[in-house]
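One protein chain is absent from this view; the other protein chains keep their places.
Labels A, B and C are assigned to the chains in the order they are written; within every chain, residues are numbered from 1.
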Amino acid sequence: MIGQLILNGIAAFLTLCIFSFLYKDNPFYKFAERLVAGIATGYWTMLLYHTNFKPVVWDRLAAGRYEYVIPTLLGLMMWTRFSRNWSWVSRYSIAFYIGISSGITITLSLYASLFKQLEATVKYPITFDGAGLSSLLIIIGVLSALVYFFFSAAHKGTMGVISKLGIYIIMIGFGAGFGMTVMGRVALLVQRVIFLKGYVNSLAGLFGG
Amino acid sequence: MAKKLVILLLVVVTTCGMVGAQEAIQDTTGPQVMAPSPPANLRVLDRPNDAGHGLIIKWDCSPDDGAGLKNVTMYEIFRSNSPDSGFISRGIVPAGTTDYVDFDETKPTPEAPNPTFMSVNSTWYYRMQAIADTQVRSPFTNVVSGTTRGNSIHTGKIPIAVTAIVFTIFLLVFISSARKGKTMYVRPLAGINAVDDAIGRATEMGKPILYILGLGTAGDIATIAGFTILSRVAKRTAEYQTKVIVPVQDPVVLAVAQETVRTAFLEAGRPDQYNPDNVFFVTSMQFPYVAAVNGIMLRERPATNFYMGVFYAESLILAETGNIAGSIQISGTDQVAQLPFFVAATDYTLIGEELYAASAYLSQEPVQLGTLKAQDYTKAIVMLYIIVGAIAISAGWVLLRNLVTINL
Amino acid sequence: MKREIPLMIVMVTGIMMFIQYFMPYKFLWIPFVDSEKLFEFLNDWVMVIGILSLPLGIWSLVKANAQKLTVPGERFYSSVLLAGFLVMVISGLRPEWRTGGVHFALFQNVLIPIQATIFSLLAFFIASAAYRAFRARSVLATILLLTAFIIMFRFIPLGPLSSANNWLVEKILTVPNMAAKRAIAMGIALGATATAIKIILGIERTYMGRD
Partner (left out) sequence: MTFLENLMKIDRRWIYLAIGLAVIIPAIASFTVPVTVSSEVKKIYDFVDKIGPNEYLFLAMDYDPSSMAELNPMAEAILKHAFMRNRKVIIVTLAQFGPGMVEEITHRLASEYNRVNGVDYVFLGYRPYPAITIMLMGTDFRVPFPQDYYGTALDSIPMLHGIKNFNNVKGVIDLTAGNTADFWIVYGNGRYNFPLAIGITGVMAADYYQYLQSGQLFGILPGVKGAAEYERLIEQPGEGMAQVSYQLVAHSVIIFFIVISNVAYFATRRQKKTAGGAR
């Protein structure tokens, strides 16, 4: 009980340290900032050790899956960056890292960001009712916003008018995104305030009654 | 929505528990229901476009489904690895359905055995029943078998392959025509024009430049676009002898960013001025990283902040703190959800595709500008497709829509 | 050797991963190469390189803060950081790291509350950003302002006006908002694909550095 109260006290103190940043930068904020950088790096290191390094690298090598020698060597080759003369060796590892990721990206982004969006855009017929009007307006919106992204054509004349409509539509999207997010952000602050209130109440309970 | 429903219809359902339970129940209400006839013409086909872990079961509806006794409510599909015994339920589908996809791709391991796993080239036996009421069922159909096959080419993904290849051809054509000296127009981008001004401002003020690569890994294309812009910024700062600070949150990003900045100083002819300690690792976790960068902003008071890469909720925390510090801010990200905050809180924002275009703009090399032209041509095709596709679907013609409907 | 071979590696692995996507069964019909296994294995490479690079980051962090130990004003803060790191690493070696002990207590009572608090700063910043940015300075700023305004008004009771506002909010979200997000996503797809192809073809190679 008292132990938990002390731990909660630490959490409450650090919460206030971070909030103090809103007034101005100060030693309390700097303390919390450095403390959390150390704690987070330590936590992350051990998390990677327990959940990734041990099962994926260590256990597999120990189990005789020698094909994992290659990625392990590539990983260790990153350490040549500690040396000025040998740091070029790490490029081999980076080459695999970036090559594999880029190859995956092409198909993935074409699928998720192009084909999925196209499918959704040409899914509903344009009809003479509310829903049909909506899909017509969506199509006009998508087309004009795409015109905005043309790089090799000057935004003049008809192109200028359409691309202007396009950036207006993009701005409506941004305004909507901004307005919708306020609620969630306020809820985050409410949670912190309720935490602090609960802590104050439990302190009051301890000393007051 | 419609697609969702298709997925729902095909969803694999194991209902052993439910089916087992039903024997224990007494029918307490209602008169006796007549048993419906079973479905007919059961056939088992290979599931296409997979590595050999599934089969498609097709049938014709029971005569009592929607007609006859009109009492079929659902069908239950049973499977076994032998033709005579050991049938288990693999799923229930509503009446009116005529196919079912049975698959299990979870490979068994010593810790987690999976007896229902369907390995490649394995043969399975199926039979099914029409269900009327709680325990009124049709007789079983006859048993039909099928064998899983691996498929070399995913035919459903061919449109993606074609798009990628056409796109690559466009790229190569425009790059080669650019190499032949054809000049290409690109419209001005405010965010790009601001880059050089922002560096000049930092030099005049004698204050550093802060360059944030975001929370992506070195494999994220947006981060790589960030490296290219960093290279340009670092080269300029080397020429002007301005300090550039790059706090990062990923060790591989650290290595690449150091290499990028070092090379930029080399190309600017000032390798001696490169200080590797200005590109440094802070921590890997999102908000502790943000806390540290906030501290840097308020203590170093950089003249200019760049945000180029993948950003999440921290976008607004960083941009507002940069504003408190009085910095000019230029941002660019591929995260659509964060763009509103960058647009509101920073001075210039590269919206989505503009971030990728930035490297071409900054280099002004004809080869790079050629790729922008390729992007524009592909975009024009996409727009044309949308127009024709929308007209087609309004006329009830679904072929064009199906072309972009990828069933993974 | 120092630059050409890495660029070759990028090209070969990039094209391999591209082809793999279209061949579910055997990679390039090679009988002993399962496409799925190849995908998993190469993804593991990325992961293993990432994990084993962590010492680079740790070294960068520790070095910077060890140097600051000699700076009078910074000494305290850097020792806090280094101590926090060491305590987490050493206590994290214990088998109960995830459920109890010092490691877990620090995780629960330092890391989690600080993270949540930094996250919650957004409630303040979203207000100050709105105050500064939402001024009707230009047509674009006015559109941004009005849309956000209408959306935020859904929480304000306005009697009969509320249902009109709710209708407008729904229309904004389902029509222009949807159109904007789709167009931006399509642009990103083209930009990212173009960049990835340039990387694979070795046209984009800044990240590789130079000697």
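Assume a contact is a pair of C-beta atoms (placed from the backbone, for glycine too) under 8 Å apart; a residue touches a chain by one contact, two chains touch by 3 or more.
What you see is a predicted model, and the numbers here were worked out from it, not measured in a lab.
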| item | value |
| --- | --- |
| Displayed chains contacted by the hidden chain, counting the whole assembly | A, B, C |
| Among A:6, A:131, A:154 or A:206, residue touching the chain not depicted | A:131 |
| Identified contact with the non-displayed chain, of A:70, A:133, A:154 or A:187 | A:187 |
| Touch criterion as defined above, residue of C:23, C:61, C:88 or C:126 at the omitted chain | C:126 |
| Residues from chain C at the interface with the omitted partner, ascending | 123-124, 126-128, 130-132, 134-137, 145, 149, 152-159, 162-163, 166, 169-170, 173-174 |
| Chain A, residues in touch with the chain not shown (by the definition above) | 22-23, 130-131, 180, 182-183, 186-187, 189-190, 193-194, 197 |
| For chain B, the residues touching the chain missing from this view | 1, 4-5, 8, 11, 13-15, 18, 21-22, 24-26, 28-30, 73-74, 92, 94, 133-134, 324 |
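Just so it is clear, only the chains that are shown with their structure count from here on.
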| item | value |
| --- | --- |
| Arrangement of touching chains [line / ring / star / complete / other] | complete |
| Rounded Å distance, chain A centre to chain B centre (Cα mean) | 14 |
| Chain A, residues touching no fewer than two other chains | 18, 21, 30, 32, 34, 36-37, 39-41, 43, 78, 81, 91, 94, 97-98, 100-102, 105-107, 109-110, 114, 118, 121, 139, 142-143, 146, 149, 170-171, 173-175, 177-178, 181 |
| Multi-partner residues of chain C (at least 2 other chains) | 18, 21-22, 46, 49-50, 53-58, 61, 111, 114-115, 118-119, 121-122, 126, 130, 144, 181, 184-188, 190, 192-193, 196-197, 199, 207-209 |
| Complex interface listing, chain A residues touching chain B | 18, 21, 24-25, 29-30, 32-34, 36-37, 39-41, 43-44, 78, 81, 87, 90-91, 94, 97-98, 100-102, 105-107, 109-111, 114-116, 118-119, 121-127, 132, 135-136, 139, 142-143, 146-147, 149-155, 170-171, 173-175, 177-178, 181 |
| In the complex with chain C, residue positions of chain A that touch it | 7-8, 10-12, 14-15, 18-19, 21-22, 30-32, 34-43, 45-46, 48-50, 52-53, 56-57, 67-68, 70-72, 74-76, 78-79, 81-82, 88, 91-107, 109-110, 112-114, 117-118, 120-121, 134, 137-143, 145-146, 148-149, 166-183, 185-186, 188-189, 191-192, 195 |
| Footprint of chain A on chain B - complex, ascending | 2-3, 157, 159-160, 163-164, 184-187, 189, 217-221, 224, 251-252, 255-256, 258-259, 282-285, 287-289, 291-292, 294-295, 298-299, 336-337, 339-341, 343-344, 351-354, 357, 372-373, 375-376, 379, 382-383, 385-387, 389-394, 396, 400-401, 404-406, 408 |
